[in-house]
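Heads up, one of the protein chains got dropped from this complex, but the rest are sitting where they should.
Chains here go by letter, A, B and C, matching the order in which they are written, and residues are numbered from 1 within each.
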Amino acid sequence: MITFYLMAALFLLATILLGLIRVLRGPGSGDRMLAAQLFGTTGVTILLLLSMTLETPALVDVALVFALLAVVAAVAFVRQHGLPEPSGTPVHQRKNDQKTESDDDR
Amino acid sequence: MSNLLLVIFDLVLLAGLLGVAWRCLASTDLFRAVVLFITFGLLLALAWVRLEAPDIALAEAAIGAGITGALLLVTLERLRSIAVERRRGRPDQPPDPAGADALLHALHDPPPPRRTFVPALSFALVVGGLMVTALWHQPDAVGLEPVVDEHMGVSGVDHPITAVLLNFRAYDTFLELAIVLIALLGAWSLGRYDRLPARPAPGPILPGTLRLLVPVAIVTGVYILWAGSHAPGGAFQAGAILGAAGILLVLARPRDLPMAPSTPLRLGLTAGVGLFLAIGIVGLFIGPGLLGYPPEWAYPLIIVIEIAATLSIALTLVALFIAGRPAGDDH
Amino acid sequence: MIANTLTVILILAGLVFFAAGTAGLLRFPDVYSRLHALTKADNVGLGLVILGLMLQAAGPADILKLLLIWVLVLAAGTTAAHMVAQRTWTHGEFESDR
Partner (left out) sequence: MEWLAQQLAPGLIYPTAGALLFALGLYGLIRRHHLVLRILALNIMGSGVFMVLLGIAARGEGAPDPVAQALTLTGIVVAVSATAFALALVVRLARITGQAMMLPGPPDDEAPVDDISREEHAPSAEYEREHRE
C-alpha cells in the first residue's frame, strides 16, 4: 500500500514538472496563473498521499492550509492590472486599429 | 522498494526545485518569474515534509501560498501603475518623456550583459563548491535533540518545537517578533499607503467565496494555534494563516482598505513583543531569569504569549502587505 | 482488503484525471479551453483521491478534514477559474508579453 501511495505521489510530482512547461511558455499571464493553480491542487494531493506514506497525520493540516489559501494568489492576480472601467468593452470586440486607454496601460 | 522510491522522489523534487529557481532567476518577464517563485514555494513545502519538518511545511504553506505570491503580484501592479502615471504625466507635472522607457522596464528586465557572466558564474561556483565540500565533510552529530528531550518535562508543552520557541530559546523568538515589528516600522516610515489603482473583480463570486473562506481560515488559524502545544502548529503558523486571510480581505475589498482605528491597531501590533517582554521581566524577579518561567506556570504563560504573538504577527503581515501608514494617521 | 482495493482503484482513477488535466494544460489551444480541462479534471481528480483516502482514515474527524479540504479546493478552483477567465475576457490573452 505504501509503495502504491509513493508511486502515485511520484506520478503527481512528474505532472507538476511537466506542467511547468506551460508556465515557461505562457504565452499569456492567464495561462501561467492557471498552471500555478493546478500545481496548488496537485501539491495538496501529494501532501495527502505523503501523509499516508510517512505516517505523519500533521501533513493533512499542511494540505488544509494549502487548500485554504489557494485562492489568494488568484485574487491578487485579478488585481494585478485590474479590470477596465465598467464601460470598457471586452478586448475581443474592440477594433484592432483603435488604441484605447486601457491598451496604453499595458 | 519504498526506500528506493523515496530516493527517486527526493531526487526529482530537488531537480525540480533547482530547475524552477534557475528559470525564475533567468526570466526577463517579471510575471513569469513571480509565478515560478510561487511554484518554488510549493515544492519547498514538499521538501520540508521530506525533511521531517511538518511545522516548517505548515509555515511555508501559509506564507508561500498566501502571502509571498500576493505581495509580489501586487508589487508588480504598483510598479506598473507608477510607470503608467509617469508616462501620462500628473496634474502638477508634464508627462515624463523617459516614462515610456520606465513603462518598458517596470515589468521586464533585459537579459544581463554578457560581461558579468564569467565572474558571476565563477564566484557562485566557488561559494557553492566550498559549501558542498564543507557539508560532505561535516561529521554526523546528534544535535540538541537529546537535550531538548530531557528537559521537555519542565517546558510546559508537549511539542518540542514549541518548547524551544517559547521556553528554551525564548529570547530568539522575542527578538524575531521585534524584527518583524521593525520591518513594519521601516515600511511605515516610507509614507502613507498607496491606494491600488486596480479594482477587484465585480460579481457575486468573489464575495461568496470570501464568505466561505474567511471564517474557515479563522477557525483553522485558531486550531493550528491550539495544536501547537502538542503537535505541529503554533503562533507563527497561525499568525501566517490569519495574516493571509486578512490579505485576502484587503485584496477583495473595493478601493478603500478596512484599516482599524489607530490606537487599537498599534496596540495589536505591539501586543506580542510587549507581553513577551513584560512576562520575561517578571520572570527576572520571581522566576528563573530573564524570559524564563517557573515550570508550574509555563503552560498558561506560553499560551498567553502565543495568542498575543499570533495576533501581532497576523496584523503585522497585513500591514506590511498594505505597506504604508494608515491614511489620516499623520497628525 | 476490499477497502484497500477500492482505495487503489479510486486513486488510480484520480491520477487519470490529473494526467488529463496536465495534458489539457499543455495541449489545448487557448486559455479558455485550458481552463475548462484544468478545473474539471483537477477537482474531480482530487475528489477521487480524497474518496480513496477516506476509506483508510482513522476516524470521523479525519474523514471530515479530508472532506473540508476537498470543499475548499473546489471553492478555490472555481473562483480562480472564474476570475482568470473574466480577466482574460476583458484584457485579452497576450498582454503579459509585449
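Methods note: a contact is a pair of C-beta atoms (placed from the backbone, for glycine too) under 8 Å apart; a residue touches a chain by one contact, two chains touch by 3 or more.
Just so it is clear, the structure is predicted and the values come from calculations on it, not from any experiment.
Put simply, the missing chain touches B once the whole complex is considered. Even with one chain removed from view, chain B keeps its contact list with that chain: residues 3-4, 6-7, 10-11, 14, 17-18, 21-22, 24-27, 30, 33-34, 37, 40, 44, 47-48, 50-53, 55-56, 59-60, 63, 67-68, 71-72, 75-76, 78-79, 82-83, 86, 93, 96, 98-99, 101-102, 105-106, 109-110, 112-113, 115-117, 119-121, 123-125, 127-129, 131-132, 135-136, 138, 140-145, 148-149, 160-161, 163-165, 168-169, 172-173, 176, 179-180, 183-184, 186-187, 190-191, 194, 236, 239-240, 313, 316-317, 320-321, 323-324.
One rule holds for everything that comes next: only the chains that are shown with their structure count from here on.
Taken pairwise by the contact criterion, the protein chains are fully connected, each one touching every other. Averaged Cα coordinates give chain B a centre that lies 27 Å from the centre of chain C. Inter-chain spacing, taken between the CA centroids of chain A and chain C, is 11 Å.
We define each chain's centre as the mean of its Cα atoms; on that basis chain A and chain B are separated by 20 Å. Those residues of chain B in touch with two or more other chains are numbered 29, 31-32, 201, 206, 209, 213, 216. The set of chain A residues that touch two or more partner chains comprises 26, 29, 32-33, 35, 40, 64, 68, 70-71, 75, 77-78, 81, 83.
Across the interface of their complex, chain A is touched by residues 4, 7-8, 11-12, 14-15, 18-19, 21-22, 25-26, 31, 34-35, 38, 42-43, 45-46, 49-50, 53, 56, 58, 62, 65-66, 68-69, 72-73, 75-77, 79-81, 83-98 of chain C.
Contacts from chain A toward chain C in the complex involve residues 1, 4-5, 8, 11-12, 15, 18-19, 21-22, 26-35, 37-38, 40-42, 44-45, 48-49, 52, 57, 60, 63-64, 67-68, 70-71, 74-75, 77-78, 81, 83-84, 88, 90-92, 102, 106. By the touch criterion given at the top, residues 1-2, 5-6, 8-9, 12-13, 16, 19-20, 23, 29, 31-32, 35-36, 38-39, 42-43, 45-46, 49-50, 52, 54, 57-58, 61-62, 65-67, 69-70, 73-74, 76-77, 80, 84, 87, 196-202, 206, 209, 213, 216-217, 220, 224, 227, 231-233, 237, 241, 244, 247-248, 251-252 of chain B touch chain A in their complex.
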